[in-house]
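Note that one protein chain is taken out, while the other chains of the complex remain in position.
Coming up: subunit A.
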Amino acid sequence: MFPQFQNAFASNANLTFDTYYRCYPTAMLPGEERPNLNYGGKVILPPSALEKLSRLNISYPMLFEFQNKQTGQRTHGGVLEFIADEGRVYLPHWMMSTLGVQPGDLIRVINTDIQQGSFVKLQPQSSNFLDITNHRAVLESALRDFSTLTQGDVIEILYNDQVYKLAVLEVKPEDGRGVISVVETDLVVDFAPPVGYEQEMQRKQQEMAKSKVPPSVEGTMAKRIHYDELVAKGSSLSAHGSGSKLNGKGTKSKSPVAKIDVTKQRAPAALDLPLGVYFFGYPYVPPKNQADEADEDSNRFSGAGSSLRTARKHKKNSKRSSGAGSSVNPISVSD
């Protein structure tokens, strides 16, 4: 009816905050390096955004939806500071991957209301997340830097100089958009098995079954009585002392238990334990099956022979005698 008014309303009645900015990673923020900006869920907006927002009737905390117009991917987040250069918004790295944008692309920033969350299901992207001892404490401190969690996000958190990626699989309460606010809320967190977990378990089992090395090599008693040191002592007693090189440095003679064959040592070291102590952590020798013996037999008598014809060429090398006190027999010279 009143087209002028309509236009006026359209341009001046900024009832919502809905603008386009060029997005850049937080690493490009001028000033000192602030690495923990990258592992949060809050962006850096320009000061003009603050003015606009303060004039509007918005609910606090300030939460935004970020849209990539070309692909339609969306995510959500909060704002940390208003120190960005004009026309620019600085996002954490994971947010840029989630939106699928390159530095310098345009994204749409819309102020929204998001309801408080009660439940979230996370999936670690690698099984090193399982090595953390206290997941609750780690998440509590990391999620302090997040304002929202959107379904489909793969957020990155930093703990102990290690980056852990977590995918948000599910959020509650559901509102159609799949996003919850995590500002000052108590969340129930559920974990899905890390990506690649089942394959790893299978692999571990296969390894155990194949190698058949009992874990007792690293057993607690073996460590306590320094079994490997004793074994090394035995082998050093028997054959070699410590060698020395001409340049003055000695040779290193460290060999792990599994490699030293205790049965071959001439004078094994004594196991001087008090009475009543039983130790079972000896190197494991698997029982010989009949199948193995059959294989051995088939290979036993097929050696490489040598003939007299080549004896002249290898005169120098044929000086190597084949056994203790055997007469010159060219056929038995090892090739």
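Structural remarks
Following the convention adopted for this analysis, contacts are C-beta pairs under 8 Å (C-beta built on N, C-alpha and C of every residue); 3 or more make two chains touch, one makes a residue touch a chain; residues count from 1.
Basically, contacts and distances are computed from a predicted model.
According to its UniProt record, the chain left out of view corresponds to "Nuclear protein localization protein 4" among "LYR motif containing 4", "Fanconi anemia group F protein", "Putative exosome complex component RRP41" or "Nuclear protein localization protein 4".
When the omitted chain is restored, the residue from A:137, A:188 or A:267 that touches it is A:267. Residues of subunit A that touch the chain left out of the display are 205, 208-209, 212, 214-216, 219-222, 227, 230-231, 234, 262-263, 265-273, 275-282, 284-288.
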